[in-house]
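Before I ask anything, let me first share the structure, which is written out below as structure tokens.
Shown here: the complex without one of its protein chains, the others still in place.
For clarity, chains are labelled A and B in written order, and residue numbers in each chain start from 1.
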Amino acid sequence: MSYPAFRYTAPRTTREVVETLRIAKEKGIRANVLAGGTDLMPQLREGTTTPEVVVDISRIPVLKRIERMGNEIRIGAMVTHAELVTSELVREYAGVLSEAAKMVGSPQIRNLGTLGGNVVNASPAADTIPALVILEAKLVLKGPEGERILSVTDFFTAPYQTVIEADELLTDIVVPLPPPSGRAVFLKLARRKAVAIARMNLACMLYYDRQKETFEWVRLCVGSSTPRPVRMTEAEKALIGKPFSTEVLQEAGRAAAEQMVQLSGLRSSTAYKKPVVGDLVMRAVRMAVEKG
Amino acid sequence: MITNVVGKRIQRIGIQQKVTGKTKFAADLDIPGALTLRVYRSPVAHGIVRKIDTKKAEAIEGVVRIFTAKDIPGKNLYGIINRDQTVLADSKVRFIGDPIALIAAENEKSAEQALKALEIEIEELPAVFDPLEALKPDAPRIHEKGNLLFTRKIKRGDVEKGFSASDIILEETYETNMLEHAYIEPESGIAYREKEGRITILVTTQNPHADQAQLAAILGIGPENVRVIQTETGGGFGGKLDMSVQPFLALAAYYLDRPVRMTYSREESFQATAKRHPLKIRMKTGATREGKLMAVNAEIIADTGAYGSYGIAVATRAAVHATGPYEVPNVAIESKAVYTNNNWSGAMRGFGVPQIAVAHESQMDKLADSLGLDPISIRMANAFKVGSVTPTGQTLRASVGIRETLKKIRPYYEKFSREIQETQHPLPQGVKLGVGVASMWYGIGNTGHPNPSSAQVEIDETGKITLLTGAADIGQGSDTVLLQIAAEVLGVGTEEILLVRADTGLTTDAGATSASRQTYISGRAVYEAATKAKEALLKKAAEIFNAPSSLIVCDGGYFYPQYREYQKIPFGEVAKRAVQADGVIRGEGTFNPETSSLDPETGQGIPYTTYAFATQVSLVRVDSVTGQVSVIRAASAHDVGKAVNPSNVEGQIFSGVAMGIGMGLFEQFFPNKTKSFDTYLIPTALDVPEVTPIIVEDPEPTGPFGAKGVGEPALIPTAPAILNAIHQATGRWVNRLPADLETIRGLVPPEEK
Partner (left out) sequence: MNRIPITLLVNGEPYSLAVPPNKTLLEVLRDDLELMGTREGCGVGACGACTVLIDGVPARSCLTLAVDVQGLSITTIEGLAEGDELHPVQEAFVERHAIQCGYCSSGMILTAKALLDKKKRPTKDEIKRAISGNICRCTGYAKIEDAIATAAKKLATPSK
């Protein structure tokens, strides 16, 4: 089986990438950015993506950095999942992202696949996205007119659909340092234990004040359940200011389940997912609280 | 019996090449100037091909020729049991993926362009995908003779009387699903026409001699004009018993004066090859208060898909094994194989027995549960022993190790049960543990049909020993096992024997690598061949030593008269003298275990000479919140008669448990939807727990050194043991495979989580 022919370019700077994309857009040429290739290559094989030009961004050092800048961590789009798993910075300040990255595909896929690729591919089952949502991450898109920065939740519009323009490049994922009081949990539910697409995944971070016996703040996002990633705000509200009790957890679970159905409508998978979302939210909150 | 080679953990033949990447699978073979072949496949499930216009496709640069049904010189009809499958559709297509046209091109790209340029019109017909629907009188007719391929009946005793005499009767329905073999090597082969005109095909296969016969019929030539050479085969599990690329390679090589090659993509492999038959089973079981089985009545419907393939064998095996390895005086089974427009189902590790075991082993645990018996005791109370009579009326004469496997598993059952009780930390909410047991029996070889094997051992004047066998080693290790048997007989090491295998030009028919039969049947043929060769040498040695040949010892590469080892003469020296006197020594061995055909109305007869038996126990963790089930420990005891190579036997057991975990928990093939390994999930290392393999050796008198088989038995008890463990954990029965997230989540009501 051979891949369709395309032209290939491997620019050395993000500016060159954007310029290439701009020209392609202007001329009506289909161009695709190649990051780790773990999503693009199967799409080429299947024929669902048919680029005329492939722009390889693997030669751009600036896209591979992970650095702390003040109260933020800046992660280049070409940072691989494997690097997210091992990076001291990410583990210390955005551990939930590290945990999520650990669950992506297989070791080989994690070595090739990148955070930027995972975000731009916009699969509703992507493991890193719920983590980015609760970290309130921002995305830096570079276009011909310069950069724009938007919140990760504003980036996605529908499954595999985002607001990125054909002449824009995702260069960085910016993670504001979460409050140190936060305790985070990432759960993935799949049909087998490795190399499996998430049937559901969940990222949760919260602060439970043991003195006051109340949830001070909660951030929750459930992946593979809603058309685009969102915070489970109703469940968060059901917890904030409340004590840790079975009733409160159940209320949060119910709220999450209802919000999911409201956002995705009734589907054949709802019979399974609705009760599981609720129970999984309860489980994750419990685990986060138990982390101390 | 003391053995030197048999029973030893001899390293697998060819492992040095495998470990260094030097092994040549078919796709690795270098064949300069070969054309590439591609097949145009039906995009509809049922239809009549109205028009095939190849003109545009043929005009594409690099396209050499396009073949259609009219180009087939012989019979455009093949199939391993009943011939109902077309190489290229002559009028009807019966599933999405049915081949219509074959393209030979200089390269992949031209072939792909030609695929797109073919103009093919198909009149779509109503299709049927459910075997029960397909049996209705007004269902779309898939084959001319109707949609019922075959019915197998087994009747023994009087089931109604048996039920009347029962204290408890359980009637349940079970469903198993369509599975893909998922060997990692996709189908591949090359072919060319030799100078003398013979068509030679090198191909990944489990069945070289059957391929040869079928290809000769397709090409309308004598089998001597077709040579099939099995290449190193990257797994089969029954999926490489039917032909895949073979007819296309043969057809193109027949017409073109060029070598040709064809390798399926994973997607094509999934679409175009056999699947495991989904079974619908209704089973009614009656027993006394004490748990003694009185009657089993079952109806089985197997979805054989578009073509027969091994459907008849699967329906038959499911029926023959439907009671499980237990004495049941009254039996009435009816098993049907039914055509649908799904992917065709064929042989897959166990031929229907892994499916029917789900039913009989669930029934056993349900009885035990209702009667307050433990799962091992109820099995022990009913298990076959020497002298037991099977549902087909066969008296088991020897090698009935089922009870020993139960005994060997009991300590693990108790250990796993204790582990649950002693679990210190509270489990997360909704998480439960359970232990499950399942047993199985499996007849070795073809069911109620002769299934001979043959082999030769040749010894030349230099003492060089050659073993010739038609048996295809597909990774399970028959090469090593057969060499061990020959070496044991001849008193030499395996490395001293040259192996020639699975080449219809050089070896004789050993039958298919299927039905767990190669160790038992081909192993015995090899034993016979080696024994005959040895007898010729013994005769010569007797002459040399001037002693009766019965007193000559052949051991460690030497001959000597009993108690006079100091007189020993090397094997090669005796061989040289024997060959000088009488010519090359050629021991011819055959073996065809006793079988008799099953009566069409009652199924009475001798389906197999011998059976393998097994019992397995699993400890599982059920997360009733998410629906995830993990097997956390397992032990599996198998009566293999004699483990010719214990490492191989263990390998099969580990492999069977792994495959059974997939079957039990998540493997599902959806026709026209499941395309590759990204959606067809087979167990990874993380899904497979620590497994304790236990080898039981109750020797089979007709087997080589007592050996039977283990390839398929290894799989069979796994899924039912998991289902029974899920019941113990949750108090709920799962009657339908797989026990996936949705099933388990729905199983336990919220208040119990």
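Basically, a contact is a pair of C-beta atoms (placed from the backbone, for glycine too) under 8 Å apart; a residue touches a chain by one contact, two chains touch by 3 or more.
What you see is a predicted model; the values in this text were computed from it and never measured.
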| item | value |
| --- | --- |
| Contact list for the unshown chain, restricted to visible chains | A, B |
| Touching the absent chain when the full complex is considered, from B:K18, B:K116, B:K385 or B:R418 | B:K18 |
| Residue in contact with the excluded chain [from B:E121, B:E224 or B:D678] | B:D678 |
| Contact partner of the left-out chain, one of B:Y78, B:Y183, B:Y560 or B:F591 | B:Y183 |
| Contact footprint on subunit B, counting only the chain that is left out | 9, 11-12, 14-16, 18-25, 27-28, 30, 181-186, 232-235, 237, 265-266, 474-477, 647-648, 650-651, 653-659, 676-678, 682-686, 688, 690-691 |
| Missing-chain contacts mapped onto subunit A | 1-8, 10, 34, 36-38, 41-42, 44-45, 54, 56, 58, 82, 105-109, 111-112, 193-195 |
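Simple rule for what comes next: only the chains that are shown with their structure count from here on.
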| item | value |
| --- | --- |
| Centre-to-centre distance between subunit B and subunit A (centres being mean Cα positions), rounded to whole Å | 44 |
| Subunit A-facing residues of subunit B, complex | 108-109, 112, 265, 267, 428-430, 625-628, 630, 665-666, 678, 681, 683-687, 740-742, 745-746, 750, 753 |
| In the complex with subunit B, residue positions of subunit A that touch it | 1-2, 42, 189, 191-197, 199, 271-272, 275-276, 279-280, 283, 286 |
